[in-house]
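Note that this complex is displayed minus one protein chain, with the remaining chains in position.
Going by the order they are written in, the chains are A, B and C; count residues from 1 in each one.
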Amino acid sequence: MSKNLRINKNKFIDQTARILFKFNGKKLYGHKGDTLASALLANNIHLVGRSFKYHRPRGIMTCGSEEPNAIVQIGNDPALTDPNVRATEIELYDGLEAFSQNCWPSVNFDIGGINNFLSPLLPAGFYYKTFMWPASFWEKYEFFIRHSAGLGKSPNKPDLDLYDHQYAHCDVLVIGGGISGILSAKLSAEKGLNTILVDDKNNLGGSTLYQDDNAFKINNENSNIWLNKQIEDLKKLPNLTIKKRTSVAAFHAYNYLLARENLTDHLSLHERKNKIRQRLWKIRAKKVVIATGAIERPLIFSNNDRPGIILSSSIKKYIDYYGVKTGENVSLFTNNDSAYEAAISLNKSGVKVKVIIDIRENPNSVLTEKIEKAGIKILKGYTVIDTNGYKRIKSFDVKKLSKDGGSVVGEKITYTCDCLGISGGWTPMVHLFTQSGGKLKFRNSDNVFIPDENKIPSEQISVGSSNGDFELDDVVNNTIKSIMVFLKLDKSNYEQLNIECSKEKQKRNIWLLPSDKPMSKTKPFLDFQNDSTAKDVKLALREGFKSIEHVKRYTTTGMGTDQGKLSNMHALGIIADTTGTNMGELGTTTFRPPYTPLTFGAIVGRNVGEFFDHTRRTAIHNWHVENKAEFENVGQWKRPWYFPKNGETMNQAVQRESKAARESAGILDASTLGKIDLQGEDASEFLNRVYTNAWSKLAIGKCRYGLMLNEDGMVYDDGVTTRLGENHYIMTTTTGGAANVLTKLEDYLQTEWPDLNVYLTSVTDQYSTMSICGPNSKKIIKKIIPNLDLSDDNFPHMSFKNSKIDNVNCRIMRISFTGEHSYEINVQSNFALNVWEKCMEAGKEFNITPYGTETMHLLRAEKGFIITGQDTDGTLTPSDLQMDWIIGKKKYDFIGKRSLYRSDTIREDRKQFIGLLTDDPKEVLEEGAQLVESLEKPIEMLGHVTSSYFSPNLNKSIALAVVKSGKKLKGKKLIVPMENKNINVTITDTVFYDKENKRLNA
Amino acid sequence: MFLINCPYCGERDQSEFSCGGEAHIERPKQPTELSDDQWAEYLFMRKNVKGIQFERWNHIHGCRKWFNVARDTSNDKIHAVYKMGERPPIK
Amino acid sequence: MKNKYSIFSLIKNAFSGHENWQRTWSDATPKKEYDAIIIGGGGHGLATAYYLAKKHKMNNIAVVEKGWIGGGNTGRNTTIIRSNYLWDASAGLYDHALKIWEGLSQELNYNVMFSQRGVMNLAHNLQDVRDLKRRTHANRLNGIDAVWLNTEEVKKFCPIINTSPNIRYPVLGGTLQKRAGTARHDAVAWGYARGADQMGVDIIQNCEVKGIKRIGDKIEGIETTKGFIKTNKIGVVAAGHSSVIANMVGMRLPLESKPLQALVSEPVKPIIDTVVMSNAVHAYVSQSDKGELVIGAGTDSYISYTQKGSHNVVEETLRAILELYPIFSRMKMLRQWGGIVDICPDASPIISKTQIKGLYFNCGWGTGGFKATPGSGDLFAHTIANDEPHKLNSSFNLNRFVSGDLVDEHGAAAVAH
Partner (left out) sequence: MLNFNSPIKEEKKYNDLKIIEVEPIIKINLRSNKREFSTKIGKILSILPPNEANTSSGNEKFNLLWLSPDEWLIYSNDNKMTLNDQKNLEDKLFNEISKLNQGAVTNVSDHWIMINLNGNKVYDLLSKSCPYNFNDFKNKKGSVAQTIVNHVDVILHNYEDNNLNLFVRRSFSEDLWLWLNDSARLI
C-alpha cells in the first residue's frame, strides 16, 4: 500500500518540492505539478470512491475531465468544501484534503456495497415498477432512496470566495492548446488577427507535449521537441492572449462563448486570500477554432470497472508526464494502436508489460513490431472476458474471439495483473460544436461522429482530433490546410513539413465484447458512475424504449457528472447493434452546456450580496437614514416606510405621522415617482390618446390626474400631469411603473403615431419631489418662498407656479394625495437635500412630521384614492374602480378604449371597488382577506380586501376592497372568513374622510 | 446572446435590447368600428411563426429606437434588420 | 393484459435475467382511420388518450408524435406540482389534477414518484405579502391546503434559506402547500403510454403532422410523414408547436412560444427537502431523488423554437439562487437546457373547442403545464368525447379573449406606489 511508484525522470513534475496532502485522513506526499490522481497513484492508491447505485469499489480510470469514478470531496471547511471534484483535474497543493464520497463508513468498507448483491433486483428503471404499495409509503421509500443517492456533500455555510466576470471581443478564439490548437493560434496571430487561445490545463501542448518517442517526428525532430519550439514562438506574438486553466463551458449562438478560468484552486489555502477564485470569460469571437481533441474510449466487457483498469492513453500520461507507474504488473487490452504507445512508455520506464490483448486479427504497424521486438507478448484476435479482484484488479480472463467477433471460442487463459490498460479507440470532442447548433455525421470506417462540414452554424471550424483526425500527420497537415482556408491565408511557414507517424489506422470495433457467460451473469459497465450496464440498455430496448433519448433516460446512461463522455458512444453502438440500425441514422443525444460542470459562483460573478441588485436612492436618502427611517423596497428604490421615534412600533409611528399630517403638517419624499418631460406641438393630442380623459382644454399652469390603461382596457398606471406651456407638459407616473410607461409611450410614438410631433425625456432623477401637506403647509411654504402669492385665487388646487428658493429654480404644484391642503416642491436633485432641510427648519414650529409610504397609504385610503398595483391587479377597468368620470366619453379613441366595450368588460357583476367598515371599529382587516356573503359550502368568494388600516383620524378601522357587483351593494353586510374567526363588515362608499373635500382649501 | 445590428448604433449585445413581439400588426385606425372578434384578433391573436418571423426590437439601453428584425425562430438566425415603417427586405 | 408491476414481478423476472419483461408500449403503425387522433405525445396528449379510452370508451384512437414520446416539455420541466392558484377557475382545474396525482402511481401501476414534499412561495416585498395572503385565503376557502408562514416559520420549514433581514429583498413570509410536490417527469409519459397502449390506443412515434384536411368546417384527417390518416376529431396538444398546427387550418391563437430554461447541479446528498419558489427574487429550486438541485429559470422575451435561451436568463436565475441560498455558490451546474413554452396573455391555458367542428386545442400552459397533466388529460378527453367542455375547464375557452373574461394569473400586474 505505501509503495512509491514514482519514476525519477520527469521535467513536468518538480520532484524537489514535496507536497503534503491528506486522503481520507491519511497523510501522503506528492509533488508540484501532480494532480490528486497522479499523487494517489504514486502512492499506489487506486480505490478512490464507490459507484452511485451498487456501491462498487472504483478507481482512477482516466487523467482528465471525462473521469467518471475518481470524484472526491475536497476540504472540510463547511464554507469552502467542494463536492464531486475529479481527482484527475485538481492540481495538488500543500494541505489539500480529499475524501471519498458515497460510501459509509469508509471507502474500504462500505455498507452500501450490499447493493451489489441485490443488483439482480435493481435493473434499469426498477423504481418505476415498485415502491407503489401501500400508496402512502412512497415518501418513506423515497427517504431511503434519497439518502443513498447523491454523491458529495453541499457546503452548508456561505461561500467566502470571490468570482468575477470579464467580457472579451476577439477576431479568433482557439479552444484547446494541443498541437492543432497551437498551430491554429499561431497562424491566426501571425496574420495579425486579435487572437485568444484557451486551454484547460496548466501547460500547453496537449498529448504531444510528452510524446517523445522517435516513432513520431516532425521535420526530423521528435514531435514533442518540435512542438515546444512552436510554443516558445507563439508566446512572443503580440496580438495573442493565452489563457491557461481556462475551460470553455458553453458555445452559444452568434459565437458567444463562456469560458471559466481557474485562478486559485491550485494554490494552497493561504495563497488564495483576497484573490478571485474563478473568472468567467464572456467571449464574443468573430471566428472560432475548436481544437478540443478526442477522448479515448474504454472497452465494454464484464467487470470492466475494477480499480486498476485504466485507459491506455492515461497510463501513458501518468508515466510520461507525471512520472507515475499505474502498476507494476500491467497488461493492455485494445482494438487499435494506442495501447502500443502506452506499452512503449511502460517498457521504457521499466514496467513489465505482461501481455497485450488485441481484438484485431492482424495488427501490423511499426509500433506493433517495436513491441514484439521488445519481447512483449501480443494475443491477436483475443478478448478479455472477465476480470477478478474486488478493490483492485488481480487478474483477468482471456479467450479467442470468433471470426465474426460475436462470441468467444477455445480455452480460457487467466493472467494476473495489478493494472489493465484498455483502449477502444477515440471519440472526437464535438460537444462545443453541437452546442453551437452544428450537426454531426457518422464516419462508418472508424465509428465516429464528426462535424458535418455542410452543417456548420456560424463562423467556426473544428480541427485536429476533435474533427476526427487522430494521427499526427493528419492532425498537423489538415489543421494547417483548413486554417489557411478559414482565415484566408495565402501562405504559412508550415507548408513543407515532413511528418513521420507510424501508427496503423486499422481498428476493429466491437461495442459489446462477447463473454462465455450468459448476458445476465455478466456486468459490462457502460456508464461507470451511474452503474448502467450494457444489460440495462438491452433491457430498455426490450421494454420498448427505442429512441436513444428514451434509453438514456430509462437507464440513466450518460447522466452522471461526466455527462457520458465515456459511455455515450458505446450505448449508441449497442442500440444500433441490437436493433440493427445504422448509427448515423440513430443520431446522438443532445450535448448540453456546460462542457464541464461550472460553479454557480462563476456564473453569477460579483452580483452577490450588496451587488445582488441595484439600490436606487433619492437625493434625500441620507437624511432619512440619519433620522432613523425604516425603508420599504419599492422596485429597486429604497423609500422611507415610516420614521419610528423612541422605540415606536410601526403601528405607533404611522398613527402619529397620520395624525400630524392632518392636524398640522407632514412631509413626504415623493422623488421616486416617475417624471417624463413632454414637448412638441402634438403633446396635448398625445395625452388625449394615452390617458382616458381629455387634455386639450387643460389651461397652462394647471394640473390634471390621468388614468392610463393597457390596450386590453385594464388600469395600468396613473399620475398627475401638469401643463407647463402651450406644448410642454410634465407627466408623473407611479414609482414602479416609470420605466415601463416611458417605454410604452415611446413605442406608440415611434410605431403607431410617428406623425405626432412629441418628444419624451425622462427627468425622474433630475427633479426631487417633496410633498408638504396639512393645514399648516401654506404657512411653511410662505416661510420658504415669501414672495409667492399663495392665495387660492392666484394659486388654486391643481395648479402650479414656477418659483425660486433662494437662488434655485423650482416648481411648486398644488396637488394632494392626502386630501389635505398641500404643496409639492420640485427642485433640481442636487439641491433637494438642502430644500428638504429648509422645509424641516421652517416647519419646526408646526411640528412638521416626516412620514413614509405607510402613512401615505393610510391617508389616501381615508380619501378612497387608489394605488395602482395594490388596489388594482391588472383585471380592473376604470368603471370597476367607480371612476367612470375619468373616461372621456366624447373622445374618439384612447389606449384601451375599445376593450372597455367587450361583452365581458361591460358586465355589471364584475368586481368593483368599494369601501368597507368592520362592525367592530377596532378590528383591522388583513389585506388580501376574502369576502363572502355566506359560509355555506361551496363558499363563493365575492372579492377581497385590497387596503386596510386603522384610521387615527376617524378612530376606526377602514378598508378598501373589490367585490362582485359592489357598486350596487352599498350597505350590504358581508363576512371576512379568517382561519380562526369570521369578521362582519359592511360595504360603504370609498371615501371615508372629508367627503366634501373641504380640507383641500382649508 | 444574440448580436443585433441596431440600424442606428450598429452591432450590439442582445442585453441592450428588448423584444416587442410580432411586427406589422398595425393598431386599427378606427377601433370602435370593429367587432369584438376583430378587436381580439388585433389584441391577442398571433402568427407565432416557426421560421422567418418579422418582429420588433427596441434598443432600450442604447438609442431607445424601435426597429424591425427578420429572424428565423427555428434557429434564431437574424436575416435582416430594418427601420420602423419600412417593408420587410426579404420574404 | 400486460405484466403487472410489483416487487414480486421484479423478483420473478430477476430469476430469468429480466429477459421476459414486456414492452412498456408498442410502437404502432398508423391505421387508415381513427375515431380521434391526438396530436402530440407529451404527458398531456398521452393522458388525454388514456382517459378517452378509459372513461369514454374511445379505443380506436391514436396519439401521433413527431419525435419520441415525452420528449418535449414533459421531459424538460422542473416537475413542480401544486394547486395553490388564485382564481376559482384555476384552483378548480389544478386541484382536480392534484387529486388525480395523489393516486396516479396506483392507477397506472407505474411509479410516477409523486412526492408531496410541499411547495413554498416566498414574499419579498409588501405587495408580495398582500398577493400571497390573498391567494392563501382564496385557497383555504376553495378547500386547498395553503397556509401562510411568517419568516421564522419559513426558516424552520427550509433552514437553508437566507432569511436575514439584511439581504437586498428579505424574506417577509411565504405560503406553503403541503400536498404539493414533485414527480418523475418521464415516468408520467411512460406510465400513461403504457396504460393507453393496454386499452388499444395506437402510439405512433416519429410521425410528424404536415397538414390538416378539412372540408368546410369539418375535419377529415391529417397528413403526416407516415401518410394520410382519416379522422373526424383531432385533439391538438402540441405545446410550443400549437401555433404551427393552428396555422395549418389558417387559425391564429393567442399564443407566443418562448424559450424556458432549466438546469440541474451535480448530485449531492440531501440538502433541501421541499420546493421553494420565489417570484420577486426569481428562482425556484428543489432536489431530485438523485440528488441534483433542480432549478427553474425564466423565459426569454422573444419567440424561439430552438429549445435554447439566452445565457443572461440562467445568470439571473442563479444570482437569485445565491441570494437566497449563498451556500450553493460552490455547487456546479451540470446540465442546462431549454424548452418551448406556449404562453397565453393571461398566463392561463386553453382547453377548448374551436370554430372548426372536431378540432380541439389544449395549449397555452406556459411555464406550468406539467402539474396539470392528469387533470388536463381528463378534462380534454371529456371535451373531445362530449364536444362540450367539462365544468372545470369551461372558463379556459378560446372565446375569453374575445369577450374579455380573462383568467389573469399574473397576479398584481405592476409594482407601483
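The rule we apply is simple: contacts are C-beta pairs under 8 Å (C-beta built on N, C-alpha and C of every residue); 3 or more make two chains touch, one makes a residue touch a chain.
Since this is a predicted model, take the numbers as computed values, not measurements.
A.B. asks: Taking the complete complex into account, which shown chains does the hidden chain touch?
C.D. replies: A, B
A.B. asks: Taking the entire complex into account, which one of A:Y167, A:Y390 or A:Y892 touches the absent chain?
C.D. replies: With A:Y167, A:Y390 or A:Y892 as choices, the missing chain is touched by A:Y167.
A.B. asks: From the list A:N203, A:N477, A:Q506 or A:Q679, which touches the chain that is not on show?
C.D. replies: Once the missing chain is taken into account, the touching residue is A:Q679.
A.B. asks: Looking at the whole complex, which of A:N477, A:Q828, A:Q882 or A:S965 touches the chain that is not displayed?
C.D. replies: Spelled out, the listed residue whose C-beta touches the missing chain is A:Q828.
A.B. asks: Kindly state which of the options A:S395, A:S492, A:Q506 or A:N757 is in contact with the chain not pictured.
C.D. replies: Of the candidates A:S395, A:S492, A:Q506 or A:N757, A:N757 is in touch with the missing chain.
A.B. asks: For chain B, which positions touch the chain that isn't shown here?
C.D. replies: Residues in contact with the chain left out: 1, 8-13, 15-16, 61-65.
A.B. asks: In the whole complex, what residues of chain A lie against the chain that is missing from view?
C.D. replies: 162, 164-169, 194, 276, 282, 284, 605-607, 610-611, 614-619, 637, 677, 679-681, 725, 727-728, 757, 759, 761-767, 805-809, 828-835, 838
One rule holds for everything that comes next: only the chains that are shown with their structure count from here on.
A.B. asks: Using mean CA coordinates as chain centres, what's the gap between chain A and chain C in Å?
C.D. replies: 22
A.B. asks: Find every residue in chain C that makes contact with two or more other chains and list them.
C.D. replies: 306, 308, 311, 345, 402-404 - these are the residues of chain C that touch more than one other chain.
A.B. asks: Which positions in chain A are in touch with at least two other chains?
C.D. replies: In chain A, residues 252-253, 256, 437, 712, 899, 902-903 touch at least two other chains, as defined above.
A.B. asks: Considering the complex alone, what residue numbers of chain A touch chain C?
C.D. replies: 52, 79-84, 120-121, 123, 126-133, 135, 138-139, 142, 145-147, 149-159, 161, 163, 250, 252-253, 256, 258, 282, 437, 518-521, 535, 539, 542-547, 549-550, 553-554, 556, 561, 563, 590, 592-594, 597-601, 603-605, 607-610, 612-613, 615, 632-635, 639, 672, 712-714, 716-717, 734-737, 740, 853, 867-870, 872-875, 899, 902-905, 926-930, 932, 938-939, 941, 944, 946, 977-979
A.B. asks: Within their complex, state which residues of chain A touch chain B.
C.D. replies: 252-256, 284, 437, 457, 711-712, 743, 746-747, 750-752, 754, 892-893, 897-899, 901-903
A.B. asks: Going by the contact rule set out above, which residues of chain B touch chain A in the complex?
C.D. replies: 1-3, 13, 18, 20, 26-28, 30-32, 34, 36, 39, 43, 56, 58, 60, 64-66, 75-77, 84-85
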